[in-house]
Structures are given as structure tokens and as C-alpha cells.
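Complex shown without one protein chain; remaining protein chains in place.
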Amino acid sequence: MKPTEGAAVTAAEGLARGRPKLDTVPPGDARDRGGKNQPMLAVNGLKKHFPIRGGLFNRRIGSVRAVDDVSFVVLKGETLGIVGESGCGKSTLARLLMHLIPRDAGELIFDGEGVEEAHGLTLRELRRNMQMVFQDSSSSLNPRLPVEDSIAYGPRAHGASRAQGKKIARELLEKVGLDPSLFGSRYPHELSGGQKQRVNVARALALNPRMLILDEAVSALDKSIEAQVLNQLRYLKRHFNLTYVFISHDLNVVQYVSDRVLVMYLGQVVEIGPVEAIYDRAKHPYTRALLNSRLSMNPDDRVDEAPLTGEPPNPVNPPSGCRFRIRCPFAQEVCAARTPAIGNWIDRSSHLAACHMLDAASGHSGAGPLPAGVAPNPASPWRQTSHEGAR
Amino acid sequence: MTPAPGNDKAPRPLVEVQDLAVKFVTREATVRAVNGVSFAMAPGEVLCIIGESGSGKSVTLRALMRLLPKRRAQLSGSIRVGDHDIQALTERQLTEVRGSTVSMIFQEPMTALDPVYTIGDQIAETVVRHEGCSHRAAMKRALDLLRLVKIPLPERRLKAYPHELSGGLRQRAMIALALSCRPSLLLADEPTTALDATVQIQVLILLRRLQKELGMGVIFVTHDLSVAAQIADRVAVMYAGRIVELGSIRDVLLRPSHPYTVGMLASTIHGGRLREAEIEVIPGSPPDLRWLPPGCSFAPRCRHAEPECTLSVPLPTGIAPDHMSCCFKADRLTRTKAPNIIA
Partner (left out) sequence: MEIAASANDAPALRVRGYWRTVGYRLRYDYVTLFFALVILLIALSAIFAPLLAPFDPLKTSMAYRLKPVGFRSFLLGTDELGRDMLSRLVYGGRMSLLMGLTPVVLATIIGGTLGVVAGFVGGSINMLIMRAIDIFYAFPSVLLAVAISGTMGGGMSNGLIALTLVFIPPLCRIAETAATQVRGLDFVEAARASGASTRSIILTHVLGNVLAPVFIYASSLISVAILLAAGLSFLGLGVEPPTPDWGLMLSTLRQAIYVQPYVCALPGLAIFITSLSFNLVSDGLRQAMDVRI
């Protein structure tokens, strides 16, 4: 658990690009097996459909297509932000990545090795490498265990002795900014929201993982506490040489912490790219609408018209073709006929979006470098306004 | 319900609250949720009460309608809404006032709407109760209201049950229910916190539009400063049961003069913030309302605190004509440059 040593090597590189040194992985991390260019996690074609049962014998009458053909990579040392609204599948995705629920299709490759496959990692080994920080809630910590024991549970489940577990717990409590002698024997109900969240982080770090999935980790906290926890996370990332997957619905927070951002809509990836590219030059109409829905802190800068009407639809019966076409002002015939492909990802600076307007061969009248020339058509038959807000 | 004398210079404030204090008394401890809140609100104005959890904002809101549990909550101070002295009303008079003069919308529409009645029935019931018209007329009114809040396919939605609607539509239905008897004051307790960003902005725009059209006063409780920036005319910042800063939205956001407001603005993550800069945080956490520190309740976390701050509670200090701050150092703070939050 040594701080980044090789940072000096890439400092010049970092400064030259004008970007911080945080997104590079230094050589010398003993647990690194795949090398610098191997993505920490590669996700291919991930699918998860939840069956809806009904009828006389609990037959499967439909499915909730929570995650549908999702592919992306997480590079070593980066923070990948995942944004989306309710129903987009990001929580399901988090649990799929953690192997907490079984997937229906697709591959998950950690540092070049499959999980639970012949020559890959076992699930138990994966657990030592990848951990999750849950949203702060009354149920994120066992109310009957002192926080020390909650943190030590992971190491002890992997064979550490009681004393070792306690030592790890106390060290981690200090690292997350809680005095172990004051807080170690406290129960969760004796802690504030921010303190509980720090304990959550400590628990996730107890197994010394290389990657953390933060599922709405700061969403339930007050803004001033959120700031404290984010600072702490940033410090821990540097100190423990971690890779983060940061899932949130809060666009501002994601912009602040992420190196690259992935936008999800209704179980699919609609856009992925470096954070500045997404926030300054978003390509997908949904991403743009989402960014325009942000409220500014300037009272003179009020939004007069909602950028997007309707609601995030239900993933039970997604529309054919492009799932966003129901609310998209640029929808045309081709959008209902074919699902747009997101394109091929090359490296960390690739900026891809799944939209027919970006594909010259798609047949969309606005296809070209940027969809500036197409006027939005609210009366487009492909928008099917009867779906608006329907469940 | 004695009418109060009017002021011929400016319109009489719609809401006047003086020294409101709310204590929750249990055998184990006394929680001082609200400690001396005073403010006034003009008719047709939007006042946002901003605070974090434990600041007393929701309790203040519920006190305005006396929605707090009778036995556990002790209210003191005076509350006037329109022509009604809320503290003096009997139970029957209170039920007359609720819904017709003052209405409220909540954070979770699923718990605020009755799941076994259709939307139309619920709205019609309120209308019949307060205006005494026939059920048919009330249903027509319900339809008009659903159109007013821009619910698509309103005829069909009249017959829908709450669980058949999505979150944003339920919120709109709740707004329709709240507006059914044309209240002069609408109380909103974080109605958009649980909504997605794209839905939140629709609901906020809707509220603002309705408020202007109907000339209603709105008191909107939120923890999100950007929500206040979007819809508020005036803002009250609450901390540990007291209002620490009160003023117009531009004054408070652009020229904050209480260390807590300054700290909140500095630690809010928003668009223009530099990614590498560490966020300035307000150290520590909000005080436990059972054991409030003496003097200024923010002093333990305040970087400008001095020993005199713990001696007595600071009184409101006027900074500008309509801008007050409860801090001994208020004028000194406004003279220093406010953090540039508009990047």
C-alpha cells in the first residue's frame, strides 16, 4: 500500500498534456499482472434481463431489460464516471461488475483474466481486487456490529486472525479520517452520515483492492459533507493507487471527479469519452439534454424551457431501434428501424456516441460531423408522444 | 381570525413569522429543532429556505400549517398567514385553512397520495370539501387542473391510480391536488429532490409558471442552492434551527455575508470548478440539536470565530436594505471579496 512512486516518470508527460498526473498507473505495483496498457476491467456485451413473473404458474411474461449489451473498458489508474437517470441500469451494472448478481450474457475480464473460468481468477480472488462502496443509508452497515468489526469482517472472512483484522480496521479508520480510538467501538447509529460513509469506504478498502466501484457513494450526503468525502476519496486514490468507477446521477460531481465519462440510457451506453469532450462537446442528443438540464448557481442564468420533455421510460418494453427516439427532437424513420452502433473504441481519448446522426451511412438526414443542421421536429411521427410519461 | 391592520405603503406581507421555536420533548432529551425564526414574505413571492439536514427547515414548514405531532412538539412564537393567526386557530378552523389558504406538496408523492383512490377522486374530494360544489363540477375542475400542470392525456389520468403514474407525473398530480382550492400560499418540502435531473427542471419550471399565473406565494424548502437559484426571489439560509442569512437571491448568492453561506457556496461542486483544486470544506459536522453550543451555533466550525462569538447568539444585522445576516462579523465579511462561484 505504498503511495505512487513512479509518478515522477510521467510528470513531464502529464504536464505536457496539461492534465494531472492522476490518470497514469506507475510501474512497480506488485499486484499488477496485465501491464500498463491492459485495461483494469474490460466489459463486453453485458446483458441482464430480470424476468417478470405472473399468471397462474408464475410464468415468465416479460422481462425488465436492465442492462442490454453494454461494453466498455476501465483503464488502470483512471476514474470512470457513469451517469444516467433512473431506469438506466447503472445500479444493476454495478452489481454485475461486482458479481453480486449473475449475468445473462457477456464477459467481464479483470486485468486480462476472466473470472471463474479455467485459467482465470476465482471469485474469491476477484473479491480481493475489486470492492464496492455503497450509498449511505441506514442499511449500509450492520447496526449490531461496532464499526471496527464491520471493517474487519472482510479480512477475517479471508483468513485473517482477530488481532490482524482489528489492526487493519484501525489503520483504515485513520486513513479515512476517523480517530480509531474514538470511533472504533461505536455503532453505526452513533455516527453521522458523512462518518458512516467514511466507514463504508474503509470497509471497501479492507481487502486492499485495486479497484473501487462507488455506487452513488456521496448522493445521500449533505453538500458540505459530500465535499469532505470527495476530498478523502481523492486522497485515498492517490495513496492506495486505486482505480475508481464512480456511478452517480449528479452531473457536477461526476465532472469533478472523473477522467472519462460513460452515459447510460435505458440499459445501454449512449456516449463515452474524456470528461472535457463530454461536457463541452457532447455528441448524443440525450447527453446534451442532460447537460442542459443542470441548474446553474447564477440566479441571472435561469432555464426557461425544459431541454427534455417526458420521463425516463420503463425498461420493460423499450422502443425499437434507438431507445431514445421517443424523446429525441431529431428522431427520424431510421431511428425506429435500426439501433445505432456506438463505434469502435480505440484509446482513452476516443469520444463515441450511439446516434445515427454521427454515421454518414445511416440514412439520417442530419448525418454528418455535428447535427447542427437538422431542425428538431416535435411533430415527428417517430416521437410517439403517447409514450410520454407512460409506465 | 382577526384581520390585522394593513400597511398602506407596501402590500401587507402574506406570511409573518415571529420568534418561532419548536421543541420536541421526549423523556430522554429535548430536541430544539427551531430556535427563534422570524421572517416575512410578500404575496406572490417565492421564498426558498435552504439548509442541510438538521437545520430545522422542514420543521419550520410544517409549523406553518401546524402539521407537527401535537403532544411531542411544543410551538412558541407567532405565525400569521393571510388573515389567520395560525397558533390561535381551533382544530376545525385549521382544517378549513389547510388546503384552501395554505397547501403543501411533499418530497415523496407516493406517500402523499392515497393509493386506493384515483387521482381524479382525490382532487375532486378536496374541491367538494372546501367549496361545497357537486362531484361532477369538482371532476371538471380536476380535469382543468391536470391540464394546468401539463399532464399528458389528462382524461385518462383522471381515472388512474397513483401507482400507475411515473415519479414526475405523480409529482405533478400532487401539485394539481395542492392547487385545487386556489391557495394563496403553497408550501413545498423538497418536492424535486427525488426526481431525475431532466424531470426536476420540468417541475421547477412548471412551479414557477404556475406561481406567476396564480399570484401564489411559495415557500420552497431545499438543500440545493442551484434549485434556489432557479426559482427563488428571496432566500433564507438556516443552520441549527435559526435563520443565519436572509435576503434576495442575488444578494445571498453573489454577496454572501455569513460564514456558513460562504462556506456552502465554496464547497458546492458545480460546473466551472477546477478539477484539480481541492474543495474547501466546512470542517466538522452540524451540531446535535439536543445539546446546542452556547452563543452562535456555527462558531465551532467557523474560521472567523472569536471568543466573543460563543457568548451570545448574534442578532440579525442589516447589510443592505433587504439583506440581513446573523453574524457578529457580517459587515467585515461583505467587504472582503466573495468567492467567485460563477465560473
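So that you can tell them apart, the chains are marked A and B in the order they are listed, and the count of residues begins at 1 in each.
The rule is short, and it goes like this: contacts are C-beta pairs under 8 Å (C-beta built on N, C-alpha and C of every residue); 3 or more make two chains touch, one makes a residue touch a chain.
Keep in mind the model is a prediction, meaning the values are calculated, not measured.
From the options B:D288, B:E306 or B:D331, the residue with contact to the chain not on display is B:D288.
Check A:K76, A:R170, A:R198 or A:R323 against the missing chain and you find that the one touching it is A:R198.
Check A:Y187, A:F240 or A:W345 against the missing chain and you find that the one touching it is A:Y187. Those residues of chain A that touch the chain absent from the view are 95, 98, 100, 123-124, 127-128, 131-132, 134-135, 137, 139-145, 150, 153-154, 157-158, 174-179, 182-183, 186-187, 189-192, 194-195, 198, 200, 203-204, 206-207, 228, 231-232, 235.
The definition used in the following text is that only the chains that are shown with their structure count from here on.
Rounded to a whole number, the gap between the C-alpha centres of chain A and chain B is 33 angstrom.
Touching chain A in their complex are the following residues of chain B: 52-53, 151-153, 164-169, 196-202, 204-205, 223-227, 229-232, 249-250, 253-254, 263-265, 267-271, 273, 275-276, 278-282, 285-286, 341-342.
Those residues of chain A whose C-beta lies close enough to touch chain B in the complex are 20, 85-86, 192-195, 222-228, 230-231, 234, 249-253, 255-256, 275, 279, 289-290, 293-309, 311-312, 314, 385-386, 388-391.
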